[in-house]
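Yeah, one chain of the complex is gone here, protein chain that is, but the others are all in their spots.
Right after this comes subunit A.
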């Protein structure tokens, strides 16, 4: 096994401000960036704040920006860098800093609450649900999401436009709308909820101009843009401009909505 000392620059500070701090720290074979952050914590800065849990790419806690790119620290191997590289680790830029590498990701939890939940089909008892694998494949792909929020962080609609946050749910939660819309037994439409329309009108689907940045950073390899957002856009557009659907909506729409 071969070890060497790597040069790290880690952002330290809080809401008031902060700066990059230099560390020289030991690296061993097979290690990932999170191992190095932990070593800094254990030997040089016991109060360095960082979120992590599973250390296996399954929980989506240790999101940060490594040399400017949104990544999971536990899935970024040191072997992808040259030994001479200076590795810069900074908190997710789209969210307010709490301390060091920890950001306030409350935006995402707020948006999660704004997406209407699954509506169970009336008259189908528990145990009686029947669905074919091919009909659940697509929604299952979206349910692989580990909520690391890297897509939310990288999406330029909010990354550089704080003012859009109120109106835009971001790729993760637009994908949630798509997931429910494609669920074979979701009965939202029976209850008067048109998920496609709400994607456009309530959750800001129109802000997305399919640059696929979200797909690129997804550690689960989910085709967010191609499989969730574009189909959702197409369906939403069908709804909007199909004169029959338009008329139907006009007639059925209640005054309060």
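We adopt the following convention: contacts are C-beta pairs under 8 Å (C-beta built on N, C-alpha and C of every residue); 3 or more make two chains touch, one makes a residue touch a chain; residues count from 1.
Operating definition for what follows: contacts and distances are computed from a predicted model.
A.B. asks: Report the protein name recorded by UniProt for the chain absent from the figure; options are "Biotin synthase auxiliary protein", "Fumarate reductase/succinate dehydrogenase flavoprotein subunit", "Sn-glycerol-3-phosphate ABC transporter ATP-binding protein UgpC" or "Glutamyl-tRNA(Gln) amidotransferase subunit A".
C.D. replies: "Fumarate reductase/succinate dehydrogenase flavoprotein subunit"
A.B. asks: Per the definition of touch given earlier, which of A:35, A:65, A:153 or A:194 contacts the omitted chain?
C.D. replies: A:35
A.B. asks: Per the definition of touch given earlier, which of A:131, A:167, A:210 or A:237 contacts the omitted chain?
C.D. replies: Spelled out, the listed residue whose C-beta touches the missing chain is A:131.
A.B. asks: Looking at the full complex, which residue from A:54, A:167 or A:237 touches the chain that isn't shown here?
C.D. replies: A:54
A.B. asks: To test your reading of the contact rule: which positions on subunit A touch the chain that is missing from view?
C.D. replies: Looking at subunit A, the ones touching the missing chain are residues 1, 14, 28-32, 35, 41-43, 45-61, 75, 77, 98-100, 102, 104-105, 109, 112-113, 116-118, 120, 126-127, 129-133, 136, 139-140, 143-144, 146-147, 180, 183, 186.
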